[in-house]
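A single protein chain has been removed from this complex, and every other one stays in its place.
On to chain A.
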Amino acid sequence: MTSAPTPTAATVATTAVVKPSPRGRRRPPKGAPADRLTGARWWRTLSWRYLVGVVACIYAVIPILYIVSASLNPIGSVASTDLIPTVVSFANFEQLWNNPSRPFFRWALNTVVVALVVVVVQLIFSCFAAYAFSRFRFRGRRAGLLSLLLILMFPQILVTVALFQMFSIVGEVLPAFGLDTLPGYILIMLGGSLGQVYLIKGFFDTVPIELDEAAKIDGASHLQVFFRILLPLLQSILVISGLLVFVGVIGEFLLASIFLRSTDVKTIAVGMQGVLAADQSNNLGWFAAGSVVIAVPIILLFQYLQRYIVGGITAGAVKG
């Protein structure tokens, strides 16, 4: 994370990519007298900022605190759950393992498989298309970009009904890809494979074309230029958009609730929703424990990549 790269064309291009650079702003240089505030002046200018910040943090954290508290509450019911846990027990977490009618880890595995496939395919296909739009000049390019922009405005959930009809027929021909199968669900989610084209194309455009040309003079093919020159430069934005797509797929509910009905093929969103909806009051502990297991890794990832996420979403990456 902290290597200090020499400034080359490549790094110059990538620095242009992520806008805000909080590093350096975080700690103002020592000895700048204008920034040193003391006593009453400090109180007047900064105290309210801290106050607003703390109130906002409490607001942001209360529901999360509640989830954690509910997950540790051995009774696991709504009525017995407070914001601050009084008894700490891991019974709810044990329940995640040994309740075959709610195979939490099976659902989690399904979700991770779906999310990984969707993320990888979407990023690869988007990179390919962005490369074509950024580096080639061909007839229909502008029209293609425009229609892509337009089509992607229509979320897939608008065509759920038609997809349902379509996949009931697909299931007759290819049972492995029909309704109520994970491969079928993955295929549907791949309909959005070009979702990141705009973002990535923008980044390709910032990489000087001279770089490609130099490589081509050295004998690289267009495929090699893509894989060896351009793709490595994209890493930061690929990580961010990959993460946001990943979290988006984990949270996808509508399509999964229609297409995945059997216990074994459910994703975490549909499975957990089903459990909580079945007994809103008494299954809260189980649901909360599951939520903690899912949310903690994602929160940690977000914390770790915090600064890049700010840059990524400012550039237009979208969660889900």
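We take it that a contact is a pair of C-beta atoms (placed from the backbone, for glycine too) under 8 Å apart; a residue touches a chain by one contact, two chains touch by 3 or more; residues count from 1.
Here is the rule we use: contacts and distances are computed from a predicted model.
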item	value
Chain excluded from display, named as in UniProt, from "Biotin carboxyl carrier protein of acetyl-CoA carboxylase", "Nitrilotriacetate monooxygenase component A", "NAD(P)-dependent oxidoreductase" or "Maltose/maltodextrin transport system permease protein"	"Maltose/maltodextrin transport system permease protein"
Touch criterion as defined above, residue of A:L109, A:I209, A:L254 or A:A278 at the omitted chain	A:L254
Which of A:I75, A:A91, A:V113 or A:A215 contacts the chain that the document leaves out	A:A215
